[in-house]
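Before I ask anything, here is the structure I am working with.
Removed from the display is one protein chain of the complex; every other protein chain stays in position.
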Amino acid sequence: MKESKMTTVIVGTNRQGSMSEVVAKQFLREFEMAGGRGQLLALKDLPRDFAFADMFGNRSEEMQVIIDNYIVGAERLVFVIPEYNGGFPGVLKTFVDAVPQATWRDKKAAMIGVSSGPTGASRAMDQFTSVLHYVKVHVHYLKPKLSNISALVEGEFVTEKRAESLIKDLALEMVSF
Amino acid sequence: MKESKMTTVIVGTNRQGSMSEVVAKQFLREFEMAGGRGQLLALKDLPRDFAFADMFGNRSEEMQVIIDNYIVGAERLVFVIPEYNGGFPGVLKTFVDAVPQATWRDKKAAMIGVSSGPTGASRAMDQFTSVLHYVKVHVHYLKPKLSNISALVEGEFVTEKRAESLIKDLALEMVSF
Amino acid sequence: MKESKMTTVIVGTNRQGSMSEVVAKQFLREFEMAGGRGQLLALKDLPRDFAFADMFGNRSEEMQVIIDNYIVGAERLVFVIPEYNGGFPGVLKTFVDAVPQATWRDKKAAMIGVSSGPTGASRAMDQFTSVLHYVKVHVHYLKPKLSNISALVEGEFVTEKRAESLIKDLALEMVSF
Partner (left out) sequence: MKESKMTTVIVGTNRQGSMSEVVAKQFLREFEMAGGRGQLLALKDLPRDFAFADMFGNRSEEMQVIIDNYIVGAERLVFVIPEYNGGFPGVLKTFVDAVPQATWRDKKAAMIGVSSGPTGASRAMDQFTSVLHYVKVHVHYLKPKLSNISALVEGEFVTEKRAESLIKDLALEMVSF
């Protein structure tokens, strides 16, 4: 029996208790209900000095384990991306910069945008698409935009109907992407 | 006598011995020869854990001093931006994210793009323009693109004629921007 | 007495009866009340074949008059940009392509984004900023995003309070930009 492919859902910020983490966990639940096999990586769990200690050819053991388990070991990636200052969080791009370029090659990715304001992080996702294409990652065209996020979430769940269904649709889509 | 305005030239990577630092220092020399008053901030000198310790309302003393001296204390900013993975370095965006948004407001900025390949970091500069406009910074339309950078530099100097003159032209322009 | 500078407000689509035209006219009224001198150019009034007849060194008399009056004769430009297919209207970029590059140089511009959906044309404005910077136009960082536009307009007026005030603030700003 062929083991199903692993998908890593990445919380694209290192903020504690972020809305993006709520969204990521909801995606993961929907994805597993649809038959996918997934795991969560939150950037808040990266080494606090990784932007220095794991760049330019340096590598800590802690980061190596994270890269092996969550990137090398996954065929698909789903990035939950909040909008910070009109773009993606710097820490998310730093994570891409810290992983050897060839590691990303030919993986398949999707994104979900999260914003407190109205734009749903559309610019952040556009710019991150350029980055992922550069490192030779396939990017799905569906990029749900969850704007005014605090109105969509209750406790640990995305409860607003349209947002819920955008997440579910992407989960179904990613099972076979 | 009115003291002339301070300009901070920012090396947009935390790499040691970067080409971007060579370019930044050359800009600074030209800028001072043209009558400007400038100082250099290299992101390699940020606290190694600033992406965690200085985000989301937290602030270290070390970072506070840097922000006060180099951002609050400057009216103009010049960013030297290498292209990492088809965009700006993550650490540069993290620095923007780590500084209170209102601190940036109404400053005047320029950029110089640096790439080892042919594009001269044009995409990185476009995307960074979106970020700077978001935090209400004026951005000059001149964005010199220094492509194939290692062919333009000898030791501590940009010696290739066209690149040299692009840097000089921007320096002259920024004195009165 | 020095004559005040002319500002051209450009409706960035060739659609008849567009919401963008309503927004452009409201901006113009506010701008004139603030002491500015302005005129309106709607792309629907361009020659119907200008994308062929006025490109690549060709020039019709009709287009020459438009360029002279509305671009050469203006020091400031305000583009009202609806979002078409996740970007600016093709016809707006075609207009930029059809005008000699040097004509744009050193003008000062602003943008207002208009969308039927939630994003307020933020991506369209980002991408158009890249284009304007390329042709050496100064671009103001204020880029009001009017999302869900049909809820903001009654008849010939933008009546929703926040949108009204964003337009007014930009008008005041542009008088002295």
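Think of it as A, B and C in the order they're written, each chain with its own count starting at 1.
Keep this in mind: a residue touches a chain if its C-beta (ideal position, glycine included) is under 8 Å from a C-beta of that chain, and two chains touch if they have at least 3 such contacts.
Predicted model, so just to flag it, every value in this text is computed and none were measured.
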item	value
Touching residue (missing chain; options C:L41, C:V80 or C:V96)	C:V96
Identified contact with the non-displayed chain, of A:V96, A:V137 or A:L152	A:V137
Residues of chain A in contact with the chain not shown	126, 129-130, 132-134, 136-143
Hidden partner chain, residues of chain C it touches	14-16, 48-53, 55-56, 84-98, 101, 123, 127, 130-131, 133-135
Missing-chain contacts mapped onto chain B	118-120, 122-123, 126, 145, 147
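The working rule: only the chains that are shown with their structure count from here on.
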item	value
Where chain A and chain C are represented by their mean Cα positions, the distance between them in whole Å	36
Multi-chain contact residues (two or more partners), chain A	86, 123
